[in-house]
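Here it is, the structure, as structure tokens.
The other protein chains are all here in position, but one chain of the complex has been omitted.
Per-chain numbering from 1; labels A, B and C assigned in written order.
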Amino acid sequence: MKLFNLKNALILAALIAVYAIVQMTAVAGTLSPFYLMTLVLVCVYIILSVSLNLITGYTGQLAIGHAGFMSIGAYASAFIVVKMQGSLISGLLFGALIAAIAGIIIGVPTLRLRGDYLAIATLGMGEIVRIILLNTDYLGGATGFSVPKSVDWTWAFWIMVVSVVIIRNFINSSHGRACISVRENEIAAEAMGINTTKYKVMAFTIGAMFAGLAGGLYANYMYIIQPMSFSFLKSFDILAMVVLGGLGSITGSIIGAGLMTILSAYLANFPEMRMVIIAVLLILLMIFRPNGIMGNKEFKLNFLISKKER
Amino acid sequence: MALLKVENLSKSFSGLKAVSNLEMEIKEGELIGLIGPNGAGKTTVFNLLTGVYVPTEGTITFQGKKMNGLPPYKVSYLGMARTFQNIRLFGDLTVIDNVKIAYHQHVSYNTLTGILRLPGFFKGEAEMEQKAYEFLKIFGLHEKANELAKNLPYGQQRRLEIARALATKPSLLLLDEPAAGMNPQETQNLMELIRWIRKEFNLTILLIEHDMSLVMGVCERIYVLDYGMVIAHGTPDEIKTNPKVIEAYLGEEAI
Amino acid sequence: MKAKKIFTYAFVALMCLALVVGCSPKAPAPDATKAADVIKIGGNFELTGGVAEFGKKGEMGAKLAIKEANAKGGILGKKIEYVGADNKSEASESTLATTKLVTQDKVVGIIGPMTSTNTLAAVQVLNDNKVPLITPTGTNATVTVKADGTLNKWMFRACFIDPFQGEVAANFAIDQLKSTKASIIIDQKSDYAKGLAASFKETFEKAGKQVISTEQYVAGQDKDFRSILTNIKAKNPDVIFVPGYYGEVGLIVKQARDLGMKMAMLGGDGWGDDKLLDIAGKDSLNNTFYVDHVASDDPALAAFAASFKAEYNQDINSFAVLGYDAAKMMIAAIEKAGSTDTAKIQAALETMSGFKGVSGESTIDPKTHNPKKSASIIKFVDGKKVFAARVNPK
Partner (left out) sequence: MGSAGDLILQQLINGISLGSIYALIALGYTMVYGIIQLINFAHGDVMMVGAYIGWFCTTVLKFSFLPALIVAMFLSAVLGVIIERIAYKPLRNATRLAALITAIGMSFFLEYGGMLIVTPQTRTFPSVFPQTVYTFGNVAFKYGDIVIVITTVILMLLLQFIVKYTKTGKAMRAVSYDKDAANLMGINVNNTISATFALGSALAAAAGVLIGVYFNTIDPLMGIMPGLKAFIAAVLGGIGIIPGAMLGGLAMGLIESIVSGIGYSTWRDAAAFIILIVVLLIKPNGLLGKNIREKV
């Protein structure tokens, strides 16, 4: 176990390559702005789905209010950038912080609930946040809140990478294993000295924080945010990405987010049929791959390395 | 001084008394058996001791500290560990991860160190890996360290439960029917293993068991529970000849 | 097990393929000559989501205008091609849809969206890419003029702005209905309703009258308004201002009458759909008034209604009318510019005057990009729409 090994070097090289290809084609104008926009959104949704996976896939807490945290982050960062004339980075950090605090406030009481009761309680919390925003004219109310675009591909991509690495590192640490033990068997985890409430709240808070960060990116990229964009249907979208990719698989979430976002963009050419096609694909995928594309496995580059070692 | 002292312990579920006025005292280093017919309340006693249930009445004193109403994880911190009658492993995790999770409370690095992959993380993980491996080796599970716990055969799952409980570094180990479903040979091996770990780890053990040969073979003292009450306690020989026990429990089997 | 693995790899491969295909820069159109033969006009409408009903109607209007123009031989000797995009009734999707239309499909102008928020979401994209847009019903003042007073150069609209309608309604209530106490019922999700309500309230109160209560509902979710109406009933105003859309307005009027509330009710152009009559019933609609673009017996309107019915077998409403007018205005601008150069089209729109649409004659104010056009007050009498008054813009 080392920080600098062949595998990590390969991954880093691949990331730099992806970043550079997109950046160069975008600058050269060969990559259409619409595709670039889609790719930035893919980054945003990867952060959202990986962070929800931490809560639902790894810690086993069915939460469907992720859009609520996203909206908190979006509005908090927009508040800093627009109303306080703050920098983008301070806006993003503030958004993540406020979302994390909201995560604690919401998580502490509701995480005592189990299964579907937790699901409906988190859904309710998300809707309450939306209704509050709808009634806050200071932040634009129903009309929406205009935010200048300051996020670009570089920001979105590297923040996404850092977020995924942080969540992955958390999961692959002793504290992450503690979270997984809650999912596997809460009673046994508790008996083995795991403070399950603490780890549930911790996972929930970290998840909320990254949802807030993603919301901040979204707000500072999409020109305008409105409460309607963060309804429970958005939470469903994110949950669908997670389940589609595979609960308990980070690479699964990345694939799920990428697939759903790109599919939606591709189907923009068929505006009438788009939602129907997405619905049918969702049903078919679940029927034929109920554990998601990746199951709970990770897509690993090991096979590349082991060949050399053999 | 008694390691564990239980006084007047009672628990009722919506009026129904599952355990009533239980008195129990366990000294350091002892190996005690808890027996009784089905539904006598043995597992309920374990659940009360480990904090899964909150007692209706009575006190539990462990290492001189009163510990009524403490949540299970704090009970674990104090040095009491258990296994479960219906196996509760972390099935989708590897065998070694199961043990590492139990060792979590002794690990030194914090969340941030883990996320940032600071040197403390690598040190802590290496220590965990090594300790977990040692525990597995004791139970002959080291060759299966990277298999999923749910894929182990039944007997090995039972042993993994004990290994996991030991990894919390307890001073009192509660074993809930450790030999359930094992054949006589396996039971025999388990008996020796229990004796050995008691010596090696300087443990006190309380075990629930149905298999009389195991209980009579290893336990120094036995408590007999029926309808949530202690009907007898003493050495295996005393229990064997106790008429109340024969009537309530052994008698049943004798027929 | 093996089959599963194959499936996984196949899926990952498919996914990568999708990424490559989806993101590969679009090759220059192979039939570049053919592309030059058509003029592309984009439509960014709410085809799915909460206000799909309005978006769909607007799109039908726009498509009809384009079809009619093509039937007359097109413009500048070329046919017009309509390229549609769906914004799911959501601002960020509107940004995406606009980006797609402008950068992928290379349209010379955009019609839509129907709501101000979704239109605002397009502003920056159009500024960056210099393509004009006409929103049929984006009524919020900030769509064309930012809060700090700067003009959004590429944004135009075919409708009244909120303050005008609210003012017209308030003055009508004061002068004609002799009202002194008003209640307002607004859709909390709609900036259109909020905008109208705000200017109504301002005008009404400036005249020394009183707005005694404001109640809110959520369009698209609520069908039962009896609770808020019961509240209003207890306060007994002499007029209720309901600046919503016909779907909810019809229910509000009907439920109010059912609760025994007989006072006058007043609304904006969102009332302009014959469904209102079906929903509320002709008896309930007596003593109700609304602000519309043209008198209902205007011959141009009747002709449009007939051709709309022939095309889609549906009735017109203000969304269809304004969608049609927006597209017609865009076509007129392209003709006037004599070119598909977007800057010239923008200039043509900015100086458009005396444009004759189904919703009346309008002239674009170059300072605000708002059309100057007169409003009519329509009154319901036993299910018939009767022209009550005409109000000219200041």
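Here is the rule we go by: a residue touches a chain if its C-beta (ideal position, glycine included) is under 8 Å from a C-beta of that chain, and two chains touch if they have at least 3 such contacts.
Quick caveat, the model's predicted, so the values are computed rather than measured.
Engineer: Could you tell me which of A:Ile55, A:Val182, A:Leu239 or A:Ala268 touches the chain that is not displayed?
Structural biologist: Looking across A:Ile55, A:Val182, A:Leu239 or A:Ala268, the contact with the absent chain belongs to A:Leu239.
Engineer: Could you tell which one of C:Lys100, C:Lys201 or C:Lys254 touches the chain left off the display?
Structural biologist: Of these options, the touching residue for the absent chain is C:Lys254.
Engineer: Tell me which stretches of chain C touch the chain missing from the display.
Structural biologist: Within chain C, the residues that touch the unshown chain are 47-48, 50, 52-53, 55-57, 188, 213, 215-218, 220-224, 226-228, 230-231, 233-234, 236, 247, 250-251, 254, 258-260, 275, 278-279, 281, 314.
Engineer: On chain A, what residues meet the omitted chain?
Structural biologist: 56, 62, 109-110, 112-114, 116-117, 119-121, 124-125, 127-128, 131-132, 135, 187, 232, 236, 239-240, 243-244, 247, 272-273, 275-276, 278-280, 282-283, 286-287, 290-292
Note that in this section only the chains that are shown with their structure count from here on.
Engineer: Pick one for the touching-chains graph, please: line, ring, star, complete, other.
Structural biologist: Graph shape here is a line: each chain touches the next, no loop.
Engineer: Identify the chain whose mean C-alpha position lies nearest to the mean of all protein C-alpha atoms shown.
Structural biologist: Smallest offset from the overall C-alpha mean is found for A.
Engineer: Would you identify the chain whose Cα-based centre sits farthest away from the centre of chain B?
Structural biologist: Between chain B and every other chain, the largest centroid distance is to C.
Engineer: Centroid of chain A to centroid of chain B, CA atoms only: how many Å?
Structural biologist: Centres of chain A and chain B (C-alpha means) sit 41 Å apart.
Engineer: Where the CA atoms of chain B average out and where those of chain C average out, how many Å apart are those spots?
Structural biologist: Each chain's C-alpha centroid was found; their separation is 71 Å.
Engineer: Roughly how many whole angstrom separate the Cα centroids of chain A and chain C?
Structural biologist: The separation of the two C-alpha centroids amounts to 34 Å.
Engineer: If I count partner chains per residue in chain B, which residues reach a count of at least 2?
Structural biologist: none
Engineer: Could you list which residues of chain C touch at least two other chains?
Structural biologist: As it turns out, chain C has no residue touching two or more other chains.
Engineer: Give every residue of chain B touching chain A within the complex, in rising order.
Structural biologist: Residues in contact with chain A: 50, 52, 71-73, 76-77, 81-82, 84, 88-93, 97, 100-102, 104-105, 107, 109, 111, 114-117, 121-122, 124-126, 128, 164-165, 167-168.
Engineer: State the interface residues of chain A toward chain C in the complex, per the touch definition above.
Structural biologist: Its residues touching chain C are 25, 30-35, 37-39, 41, 134-135, 141-144, 146, 148-149, 218, 222-226, 228-229, 255, 258-259, 262-263, 265-266, 268, 271-272, 274-275, 288-289, 293-294, 299.
Engineer: Which positions of chain C touch chain A when the two form their complex?
Structural biologist: Touching chain A: residues 7-8, 11-12, 15, 18-19, 22-23, 25-26, 47-48, 50, 84-86, 88-92, 95-97, 99-100, 103-104, 116-117, 120-121, 123-125, 140, 142, 188-191, 194 of chain C.
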